[in-house]
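Every protein chain except one is present and positioned as in the full complex.
Then we have subunit A:
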Amino acid sequence: MTELPLLDASGIAKSFGAVRALTDARLTVDRGEIVALMGANGAGKSTFVKILTGALKPDAGQVRIRGAEARVGSPAQARRSGLVPVYQEPSLIPDLDVADNLRLADTPVDPFRAWVSELGIAGLSLSDMIGDLPLATLRILDLARALAAEPDVLLLDEMTAALPTDLVEHVLKVVRAKANDGLGVIYVSHRFTEISELCDRATVLRDGRSVGDLKIEPGVEERAVELMLGQKLALGLRDTAGGAAHRTGTPRLRVRALAAAPKLTDVSFDLYPGEVLGVVALEGQGQDELFEALSGFEPPSDGTIEVDGTPMTFAHPADAIAAGLTFVPGNRAEALLSQRSVRENIALPFSARIASWGPLKLRHERERVGYAIDKLQIDTRAQGEVQRLSGGNQQKVTIGRWIAKGVETLLLFDPTRGIDVRTKRQIYPLVRELAENGAAVLFYTSELEEVPLACDRAVVIFNGRIVDIIDAAAADEATLMRAAHGLTGEDSAA
């Protein structure tokens, strides 16, 4: 007779409106087992984590803990069933001190203190305000609080992100030791090195479905990458045979040793006019900080940015804009006037650059705007209000406006997130056209298969630093996936 698994989630499905985030996710954890949960961006990992921990209710399927159906209607109930999570963002209350945060979750103080020092944090006072503590410390406190609650199953969501190496080692050691005592652990991570060091098994999620269960053994990385990729709907071929970037002369943008808290540690690259430079990175490797630093939202903590050979410091987004750096956020709501027309939205960058307070030069503007609208192939029936357009068409407006206005350096942050394949195919030529007209484009995308379609080269960022520079037109997805997981050529061959 085999022992019942400690945790058994099966047939989990969840939809958000028309979007099916999960169709059939399953996962089992035995006593003393550490199971990695893996998946590419958009595979449904975070939805699955939320369902397991009770933050979301599934449409179908069930979670059993020790054979009994776990009531996971809320995080509090999941806790009572014996599953305690440590989320990516610490779930500690910034305006309360450490002691009050412990009381809030009914955590015994002495075990908590013991775990904190075991995990390598010294000199913590219970009267410290959470809001005053650095992120790395908070994540450790969150883990210590979870361990002190003596869970049956511990869920760690990207536990080692934003942690310095010495703390990572402490964490791995403690988790391994607890697993040897019978704790079941779900370890959500992108980091193959940690997974192969720590885990016994890996469950791979793709397109909302559990597609495989792998024993951790040498060579498992290859198999995991294959499973994560699967058969994808082809996004089409690149139509222009590459604007054969002319990487000579002064780069438009020269970045050296750029660092920005909390996740970006060391990034250097050159971006030339006429080039689309891809940024390949898994969630949270520092790409957010990179784009924030380049667009002047947050000053970098170290390193230099040169525009056309001139060193720059951006104290304000206006400085970056004045230097010709245009940021298009991934969240289109931040870029558009949703209640105004397509025409006005495209014309906005013209009129925003006010040379005189007189009337706008309408005729000149109308021509360029008309050209851009034709280019965008937007359904004209919905032009009256941008908010009535589909998400994909809205995103086309955020990019298309720069065709009308002309742009020197465009920083595109995940422009195709959550839009349909047909619209995506229309976006790549737009990006290429901008580059052919002389713009330098930095293009971060969470979908690796887009890199060869839109980019000339791609920098790969892993754990805050550039680990590889790839010729994008020739790169296949598996190469990119390996690189994004920090597996360089030599490692995967070994």
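Everything below uses one rule, namely that a contact is a pair of C-beta atoms (placed from the backbone, for glycine too) under 8 Å apart; a residue touches a chain by one contact, two chains touch by 3 or more; residues count from 1.
Methods note: contacts and distances are computed from a predicted model.
This figure omits one chain of the complex; the name its UniProt record holds, of "Monosaccharide ABC transporter membrane protein, CUT2 family", "Carbon-phosphorus lyase complex subunit PhnI", "Nitrogen fixation protein NifU" or "Peptide/nickel transport system permease protein", is "Monosaccharide ABC transporter membrane protein, CUT2 family".
The chain not shown here is touched by just one of A:Thr23, A:Asn41, A:Asn101 or A:Thr326, and that residue is A:Asn101. Of A:Arg79, A:Arg252 or A:Arg432, it is A:Arg79 that touches the chain left out of the display. Of the options A:Pro5, A:Pro58, A:Pro90 or A:Pro300, the residue whose C-beta touches the omitted chain is A:Pro90. On the side of subunit A, touch with the chain left out of the figure occurs at residues 53, 55, 74-76, 79, 85, 87, 89-96, 100-101, 103-106, 127, 132.
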